[in-house]
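Every protein chain of the complex appears in place save one, which is left out.
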Amino acid sequence: MGAWAFYLTTIIVYGAVDAMACMALNVEFGFAGISNFGFIIFQSAGAYAAAVLSMPPAATSNGGFQQYVLGWNLPWPFPWIGAAIVGGLLALPFVFLVGKRLRGDFAAVGLLVSAVLLNVLVKDFVPLLNGDAGISIVPAPFQSIWNPQALGYQFAYGGVAVVLTVLVYFLFRRLTESPYGRSLRAMRDNDVVADSLGKNLRLQRTTTLVVGGMVAGLSGAILVGFISLWAPGAWGYAETIVLFAAIILGGAGNHKGAILGALLVPLGFEEITRFLPPVANPTLVPALEWVAIGLLIILFLWFRPEGILPERRRILSGAPASALAPVPSGKDTDALIQLGNLDELNFRKLLRLEETANDHRVILSTQGLTKIFHGVTVVSDVSIEVRQGRLTGLIGPNGAGKSTTLAMLAGTLASSGGRIFYEGRDITDVPSNQRANLGLVRTFQLASEFKKLTVLENLVSAIPKQSGDSFWGAMRGRRHWGREDKENIERAMEMLGGFGLTQYADAYAGGLSGGQRRLVEIMRALLAEPKVLLLDEPMAGVHPRLAHKIGDQLTRLCEAGMTVLMVEHELSIMDAFCDPVIVLAEGKVLAQGTMADLRANLEVVEAYLVG
Amino acid sequence: MSSFGFGLITAAVLAIATVGFTMQFAVTNVLNLAYGSVMINSAFVSYYLNVHGVTAWVSLVGGVFTGSVVSWALNRFIFTPFQRRNLAPITVVIVALGVDLVGTFGLQAIVGGGYVSFRQSPGSEYHFLGMILSGLQLVILAICAVVLGLVHWVLKYTRLGKAMRATSANPNLARNSGVKVQRVISTTWLISGALCGLAGTVLAMNTGVFEATSAQLYIVLLLAAMFLGGPGEPYGAMFGALTIGLATEISAAYFSPQYKEVIAFLALLGMLTFRPYGIFGSEKTN
Partner (left out) sequence: MSVELSQPGLVLSTTALSAGYDGRAIVSDISIEASPGKVISIVGPNGSGKSTLLKALVGVVRVLDGTVSVGGNDITNLPSEEVAKLGVGYVPQIDDVFPPLTVKENLEIGGYLLRRSEIPDRIAAVVDRFPRLKEMMSRKAGKLSGGERKMLAMGRVLMLSPSVLVLDEPTANLAPMVATQLLEEYVRGFADQGSTVLLVEQRAKSALRISDWTYVLGGGRVVLDGAPKDLQENPLFVESFLGGSSIPK
């Protein structure tokens, strides 16, 4: 009985530690889309921190047989708190790698290599953390008053570990099921678009890494307090791959999946081998374990990439899941789209537009805007003015620099020269997400929906100034943001009703037809409450029958106080709705006026017909 | 000055390995993190030929052959099918890590955990220009120089090499010009795999003793050299390898041999942070 009881406590502690680590990595990878290939160093940093904070000074203890820094002799729980802090702080240097728009796999490689090299450093620089031998005789909490070898102590330790794991689970749920969690998943699905809707990618990634690092650090502390030693051998870079295997197996983007994965892979593998008969070759069993983990990763990614417990679809509309319309398929679904009661949408109320009359002041302008790509001047010295309350068109032959100009206005592309002014302020150097928050919102020419967010989530995610759309807002819980979120969902539903897509509210946006996705994008941009809306070929892929109806709504939006600048090649749209129309050709402004003016303008006719 | 000699060997072997690695990235956009495991498997095949009576230099051919076939198969049966599914590049990288585990530890399960070494004496020492090199090392240097020259010749002067570079630059246009792109990609993996096998085997010979996990950390040097020269650039890879190889050994001599990889590490992180497309590269490389 006794041996089994001790074994049970060991399993409980290991299970809790692994579950914590997997949940933390899952928040980073499965929710925020950060492939942290160096995750294990965060856990390890926590373990070392807890060790050296709880141990006596190196010189005075143990006959000085091991070397390490600190040695502060702190009582529980300070070593554990310190471990969490160290784990969180360790995230900060890596923000430089993941904060910018570096290819996801390049950033992951950077983290992987960091893990490898930190391991080498700790191994070789003995005075820091006793090198390759590692730190041993780490005191267990309260060991002076309670024998750590006692069964009661071990169960109590396991109990604390489980309680902390449960707390972490609720903390993460609170985070990911909040509006902030929605923003994290939006960033995961398409970071450039999330940025254009005002999400601060760097801050979101930093927060995720710090929170994940803190939990990882805590898990390391719990482990080292129990096993009382920690050495570089325990945290080779491949340990991170084990955790990735666990998440892929259990289900990325699902906390319960992460826990399940933790119990199956790191814990399950470790424990099953205990029951194998001894073999002559001591490396055989561990080696086969690694092989099995590698195979699990490959096979799961091929046959069941969503894992055993897939990411849950969030049903926000309140409709029962069975009421979901089938996701459309086939090539002519776009012809079947029926818009709803669009004319009844009260944009001023729905989009919180200011109750002021249109004054047609210059709201957005450029001076000498220029873009040079690899030595080729794509936009050259463009100076334009966009007036408030007007629907301004931007046209020109292919390669005229229309989309590039729009991208520079929104900040998606940095300009190579010239200035951009918005509401009288020079915003040339303002990052794109801040421009969105100032009311300058763009759409994209190519499909840009957040695929694994529902249509409704896509829309709601764009609404600015949500009280639950920050880390601390999320932490204050549903009581803090719930009512507001309900209102936001109602607003989004109203918008969906207007565009006739109510029945797809809870469908994944990635499953819609091309035309429907265009509509989702337009609705999403509107809910970002822009003052100036920048549309990049919004009618491309929209059935011509609908294009004019949408054009009508753009006019209504302008009447309600919004300003629209639209790049579009369908000139009939320009004719019907846009005034003025600016013509770009070969990167320069060629003319400006109504379409009728332009058609009479020989230069424009030439530009379109001759060049 | 002797550190310069070591650096030269390190750099030469690294150059062979990095050129293969970067070529795989160039034609298929795969960061093949399983590269190290293919290297060490090749070394072991070569080693077993050697202990069964084949001279080291002939057994080297076995290593080269292994690397070539295994790499081709990896691309054909694992990476290409995954890429056809239009997954994020990170998924393929995770798959590659899985393959790395299977390759490295599958080998360990078979050969056991012990260290082995080739039956090949290092040969007598040669001194010149202040460097001390063994006969073995001189041969390795010569092989590397010849192979790099060969790679240069293939890339620059043969129909295949030009097709490889064209495929890497613009596969659609290459197809349009009548290039059988799939076949070129397969051939590229055969060739890069041969370089991988060669690098693994000579690395093992040069190190003296090795075991199944010996090449696990080599990927750091590979990545550093590749990113320094710009991912997907064979000539960049040679430059990167030379820089990293010399820098690690010289820093080992002047500071401490324990931290010699640190300089590679810093170079890699610096490149990723500031110039992810290499010192000479532009974003178009992507």
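All chains are identified by letter, namely A and B, in their written order; residue positions are counted from 1 within each chain.
Basically, contacts are C-beta pairs under 8 Å (C-beta built on N, C-alpha and C of every residue); 3 or more make two chains touch, one makes a residue touch a chain.
None of the values given here were measured: they were computed from a predicted structure.
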{"item": "Listed residues A:Pro93, A:Gly368 or A:Pro544, member touching the removed chain", "value": "A:Pro544"}
{"item": "Candidate in contact with the missing chain, chosen from B:Ile132, B:Ala145, B:Leu173 or B:Leu266", "value": "B:Leu173"}
{"item": "Residue of B:Arg76, B:Arg165 or B:Arg275 in touch with the missing chain, whole complex considered", "value": "B:Arg165"}
{"item": "Contact residue for the chain not shown (choose from A:Thr10, A:Ser467 or A:Ser572)", "value": "A:Ser572"}
{"item": "Residue of A:Pro127, A:Gly399 or A:Gly477 in touch with the missing chain, whole complex considered", "value": "A:Gly399"}
{"item": "Positions on subunit A where the hidden chain makes contact", "value": "330-331, 334, 376, 397-399, 514, 537, 540, 544, 547, 569-572, 575-576, 586, 595, 598-599, 604-606, 608-611"}
{"item": "Residues of subunit B in contact with the chain not shown", "value": "159, 162-163, 165-166, 168-170, 172-181, 284"}
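As a working rule, only the chains that are shown with their structure count from here on.
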{"item": "Centre distance in Å when subunit A and subunit B are each reduced to the mean of their C-alpha atoms", "value": "34"}
{"item": "Touching residues on subunit B, where the partner in the complex is subunit A", "value": "31, 33, 78, 81-82, 87-95, 97-106, 108-109, 112-113, 212, 216-217, 219-220, 223-224, 256, 258-259, 261-262, 265, 268-269, 272-273, 276, 282, 284, 286"}
{"item": "Subunit A - residues contacting subunit B, complex", "value": "35, 37, 96-97, 100, 102-110, 112-114, 116-117, 120-121, 124-125, 238, 241, 244-245, 248, 281-284, 286-291, 293-298, 301-302, 305, 374"}
